[in-house]
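To keep things clear, I will list the structure first and then write my remarks on it.
Missing here: one protein chain of the complex. Every other protein chain is in place.
What follows is subunit A.
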Amino acid sequence: MEFKSLFSSRLMKLNHPYPSREKLFEEVAQDLVTMDYVRDSYQDTLIQREYSFPTGLRTNYCNIAIPHTDAVHVKTPFIYLVQLQNELKFQNMGNASEELSVKLIFFLGITEPKNQTILLSTLMELFQTEEFSKIIFEEKDTKQLEKKLNTFLTGGN
């Protein structure tokens, strides 16, 4: 599984308005069910897990969230990216009593935890660079973003 092949314009919502976190989770889950990436059980377990184990994170340049759930609810590995028009509140993973305002959300679909740490570790390493954070924070067009990310992830080749 290659990391770069996981970013697809089909799995992106850019500059998208969501009135609430619940609405966001619901729409993304339904999208993923339709595209056959996840099982019907994904939505409920995703919401439940975010509630019990929040996934908001501070990175060098911006706050992000990485909602995910048990591998059994996922059929095919994916990263589904949502860039929000307006920030939503997520609890901080490291300290659940703290709320973070989040504009970028990466739904992680993991089917083999031991073998797919590359998903999250690559993502976190990329977020330590300003260039990557900027691209993903500012681009409004899904096709353009897919292209830019692929260029970035392959070192311009």
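We take it that a residue touches a chain if its C-beta (ideal position, glycine included) is under 8 Å from a C-beta of that chain, and two chains touch if they have at least 3 such contacts; residues count from 1.
Note that contacts and distances are computed from a predicted model.
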Name per UniProt, for the chain absent here [options: "PTS galactitol transporter subunit IIB", "Peptide/nickel transport system ATP-binding protein", "Teichoic acid D-alanyltransferase" or "Sodium:proton antiporter"]: "PTS galactitol transporter subunit IIB"
Hidden partner chain, touching residue among A:9, A:59 or A:150: A:59
Contacts of subunit A with the absent chain, listed as residue ranges: 49, 52-53, 57-60, 66, 68-71, 93-97, 108, 110, 113-114, 117, 119-121, 124-125, 127-128
